[in-house]
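Right after this comes subunit A.
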Amino acid sequence: MRKRLVLVMLLAVAALPLLAAVGCELNDPDRDVKRLFPQSTGYRTIYASILGRGGAALLQRVEQRLGDRFKGLFETADVPYTLYHIFKGQETIGYIHGVNQKGRYGGIQAVLALDVDGRILAFYYQRLTNSSARLLRDPAFGAQFTGLNLRDFDAYDPASGHADPGGRIAAIRNPAPGAEDDFRATLRAVKKNLILCDEFLLGNKFLEREKSQ
Partner candidate 1 sequence: MKKISIYQIAAKNLLRKRTRSALTLVGIGLSAWVLASLLGFNRGYDSALKKDIDNMGFQVLLTAKGCPYEAATLMLKGGTGLRYMDETVVADILSQSEVESVTPMLMQAVFDPERGDSGAIDAYLGIDPATYPQMKSFLKFKQGGWFKDPDAHVAVLGYEAAELEQREVGDKLLIPDKNIELTVVGILERSGTQDDGTIFVPIRMLQKEFGQQGKLTAVGIKVERKADTAALENRLYELPDVQVVSMAQVKNTIMSLVATAKVMVLSIAVIAILISMLGVINTILMSVLERTQEIGIMKSMGAMPADVFRMIWTETIILCLLGGTLGLAMAFSLAKVTDLLIRRLLPYTPTGSLILISPGLMITTFTVVLGIGLISGVYPAWRAARVRPLESIRSEGD
Partner candidate 2 sequence: MAENTLALEAEHLRKVYRRGREEIVAVDDISLQVKKGEFISFIGPSGSGKSTLINLIGCLDNATSGSMRVGGEEVLSNGRGLSEAALTRIRRRVFGYIFQRFYLVPTLTLYENIVMPFAFFQKPGGAADPMEIIRFLDLEKRLKHRPGELSGGEMQRVAIARALVNKPEILLADEPTGNLDSHLGQEIGGILRTLNEKEGVTVLLVTHNPLMAALAQRTITLHDGRFV
């Protein structure tokens, strides 16, 4: 009887990816982890979804923190997020997380590597379809994100695209003037990415600070 139950549960789990929305996984985790964290010895993959972790209430909080609603067919509460926990020996040295964002001509996959305090160590596009794509893919663009954390993004409103002047976000240059909407989409993606990391990995370290402001 127990064996049958286990089998049934396995089947239910196996059927999930077929039904749920598409998430963002690293193309080649072994290679990508080593590239972003050369000193790492291993990693652990965690799956989480807003629906699974807190349901409608969590969705509402995330939208509030983002300053924008979740839109469309593919940005839903049941999207599975893939989070990578990076280790050196027994110690956690950082995280990797990628999010899907709707871009002008296709999906944007914005991947962040974070340290244990939630500060961005690296940013890159795993996917970006755009005739100006080359320009945005330039490492110089991505380097502008290094050192930023979620607190810096408090000053950025994705809905309007407005960044508080003098803030670190306002300082980010868009190297592709013909791709303004993808640039803004990227900023939204990074902010969403950081919020989800805060919710799923950092135990809402930044939430208290937001509230106190």
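These made the cut because all candidates are chains of the complex that A comes from, given by their letters.
Throughout what follows, a contact is a pair of C-beta atoms (placed from the backbone, for glycine too) under 8 Å apart; a residue touches a chain by one contact, two chains touch by 3 or more; residues count from 1.
The model shown is predicted, which means the values in this text are computed figures rather than measured ones.
Only one of 1 or 2 makes contact with subunit A in this complex, and that is candidate 1.
Those residues of subunit A that touch candidate 1 in the complex are listed here as 4, 7-8, 11, 14, 21-22, 27-28, 72-75, 100-107, 127-131, 133.
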